[in-house]
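Worksheet for the structure shown next.
Note that this complex is displayed minus one protein chain, with the remaining chains in position.
We just call them A and B in the order they show up, numbering each chain from 1.
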Amino acid sequence: MGLDDILTASVFASAIRLATPYIFAALGETFAQRSGVLNLGVDGMMLMGAFTGFYAVYVAQTNAAMSEPMSLLFGVAVALIVGGLMGLAMAFVSVTLKAKQGISGIGVYLFGLGLSELLFQQWVGTPKSVSGFPRINFPVLTDLPIVGEIFFHHNLLVYVAFALVPISAYVLNNTTFGLMIRAVGQNPEAADAMGVSVTRVRYATTTIGGVLAGLAGASLSIALINLFQQNLTAGQGFIAVALVYFGGWRPWTVAAGAMLFSFVNALQLQIKVIGADIPSEFAVMAPYVITIIALVFATKRHEQPTALTKPYERGE
Amino acid sequence: MAGRLNRLVDFAPVLIALLLALVVSSVLLIALNANPFEAFDFMLKGAVGSENATAETLVKATPILFVGIGITIAFRGGMINIGGEGQMIAGALAGVTVALVLGEARVPAEMAKTPGAFDLIIVTCSLLGGFLMGALYGGLAGFLKAYFDVNEILSTIMLNQIAVQMMNFLLNGILLDPAEAGFNNIPKTARLVTAAQLPRLSLPIGDPWLFARTRLHWGLIIAMVLAVIIYIFLWRTSWGYRIRAVGENQRASSYAGINVKRQMMFSMFLAGGFAGLAGVVQVLGLQYRLQTDGSPAGFTGAAGFNGIVAALFGGLNPIGAIPAAAFFGGLLVGAQKMQRELGVPASLITAVNGLIVVFVVSSEIFILQRSKRRVSEGEDETPTPNPSSKMREGPSPTEDENSGEGDG
Partner (left out) sequence: MRKILTIGLLVLFALVGVTSLAQDDVFRIAALMPSATNDLAFSQSMYDALVAIQEELGEDAFEFTIQDSTYIVDDAAVALRDWAASGEFQLVIAHGSQYGPIVEELAAEFTDVSFAWGTRQDTFGMDNVYSYAAASDEGGYFNGVLAAHLTETGVVGLVGPIEVGDGKLYADGFANGVASVDEEIDVNIVFIGSFSDVPLATEAAETHIANGADVLTGTAQMVVGPIAVAVANDVLWFGSDASQDELSEDIGVAFQIYKWDVLLLDMIANIKDGVLGGEYYKLTLENEGLVMEFDKDFEVSDELMALADDVIASIVSGEIVPIPEMMADDKAEEKTEEEGED
């Protein structure tokens, strides 16, 4: 068993697929946290996005006889809206009602976990599959050796996720909106004094976080796995929150963290498939261990947004 | 008198929040063709409707309380500990190992099942072992935060997963019950000898004694005593003061000559220790062996998460965590009764629990506003600000003193 048996092109392709939901969810969480809102309910939002997106596609394909591309767009739209609504609710709870964010997030998580499963049981019953986003075959590119397998044979949402990384970085660093987000997260009093509505910005970012969490869920249920089952995300939303810290609230490093975590996960699967004789428990824990170790050795550190988890009280 | 009334009114938003949660759940129940009144009646019966139900509520509350005390320390020290699950597992693994080893060394084989046997040394050492391992596991996250600037939310989420896999590995390896060492084994340890078990708890009321025929065990008493001790520790000792000072303002504490890094590690160490106790007490008091179904919650019952909720509902005051833990214990136990009796899906209960958490935590703003209004209106009594609401406001230590007393 040599290194070329382990580091195959398929492992990299696998890592890219695994990273997709994390990137969506973690980018959304980055927006929220940069403005000062810690949303621990990402996993619940992902689950609701995953279920509703799946259900929309399921109904559209079985009952409404919608064309496949239309049904998928419909599913994505539903997941975005449901995720956004959950984000909006989270914003109302943490910004307007100033509820403690760690705890309200756990509540939102439980709500999403329970409701998605309940609706699934009532409306669908047992796991059923839908035709999700197909893998795209690019002319020429897909047939390239190695590179084709790694980069040019994924479904649309995978590319959307990776495209969102530079877009998010641009929005955060180079736009007025981004400036407002950072100001609100760093020094809400000053931002407020300059006429930036702390409330409005935080509503916007938390809703964006919800929308992207919904999309993260949909990327599982209608693109990567193409079905729904209770607790489909298996805690990925929590990992996504951790990755935001890993990436120091910067979209590029957050995505890099998601890739590192996913790469180690893909690697441990590959190592087991080719029959390496290591206890499977150690293989399974490898991504978690290596993520921590990587951060220990990372040299560059970013300051946490000063106002993170702190609701804004005006004029006190 | 007026103060008491005010406190009652303070509590009103929480009740309204609970009521709202009930209304929304009722809608869900009606949608599922279940009668909400019947449902909540079963829930209440399941939580406190009988001697056994009450005992089960307290049994469920015990690990939540242990974790909640630890979370209180961590949060007061400015650390967000999401790692209760992993720390519980670490504590249970160490505690059960100590109990098994000492049980073998100190109890002759023929005495292994003697009813009523109790060996203080085994139990104490196991509890200490569990505390220490949980503390080291939590302290690791504190260490990484203090010296490598690894955020504790990240590390504790990751450490939870690592602990589960470690448990699966050990329970299927060196800790595996020798009697299980077959082909198709269940990953679990041997059963503890009677002398290593925490005794069941009953109260001298009636005959047989109250709770005598239930699973209630001494873990509850240990947790409650520790809650009081930690309350004193946090508000009456200089150690506790330093932890809170760092939690309130790191920079100022640093200027005041407090070793901030050490305090970070110390508060996570204690938080982990209490979660570790929760884990080992589940084994010594209830299950008498450690077993895994491969998931963290299978063993912990998600107490590592529920403890966070209980700590915050308890106003980040260890004594306040007692009723909060009991409330959640009752909620979780009662909800299952509802599921059994009415056949409503378990998922409904998960969703309703989430709603209750969101609604109650959202209601605090109204309590906060009232207490503020009272201050500004200059009522003659000393205001007792809600302690939990102050975590975000960075209260001064003296103010905190007040709130602690008020709640205690």
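Keep this in mind: contacts are C-beta pairs under 8 Å (C-beta built on N, C-alpha and C of every residue); 3 or more make two chains touch, one makes a residue touch a chain.
Everything numeric here is computed off the predicted structure, so don't read it as measured data.
Asks: If the full complex is used, which shown chains touch the chain that is missing here?
Replies: When the full complex is considered, the omitted chain touches A, B.
Asks: Given that one chain is not shown, which residue among A:96, A:231 or A:304 touches it?
Replies: A:231
Asks: Would you write out the residues of subunit A that touch the absent chain, in ascending order?
Replies: With respect to the unshown chain, the touching residues of subunit A are 8, 10-11, 13-14, 17-18, 21, 117, 121, 125-129, 220, 224-227, 229-234, 236, 265-266, 269-270, 272-275, 280-281, 283-285.
Asks: Using the touch rule from the top, list residues of subunit B that touch the missing partner.
Replies: Where subunit B meets the chain not shown: residues 46, 52, 56, 59-60, 164-165, 168, 172, 179, 182-188, 191, 206-207, 215, 282, 286-289, 291, 293-295, 297-299, 301-302, 332-333, 336-337, 339-340, 343, 345-347.
To be clear about the criterion, only the chains that are shown with their structure count from here on.
Asks: Find the geometric centre of each of subunit A and subunit B from their Cα atoms only, then give the gap between the two centres in Å, rounded to an integer.
Replies: That gives a centre separation of 29 Å.
Asks: Please name which positions on subunit B make contact with subunit A in the complex.
Replies: For subunit B paired with subunit A, touching residues are 28, 32, 80, 82, 144, 148-151, 153-155, 157-159, 161-162, 165-166, 168-169, 172-173, 305, 308-309, 312-313, 345, 347-359, 361-362, 364-365, 368, 388, 391-393.
Asks: Tell me, which parts of subunit A touch subunit B in their complex?
Replies: So the residues of subunit A touching subunit B come out as 40, 44, 93, 97-100, 102-104, 106-115, 117-118, 121-122, 230, 238-239, 241-243, 245-246, 279, 281-282, 284-285, 288-289, 291-292, 295-296, 301, 304, 309-311, 313.
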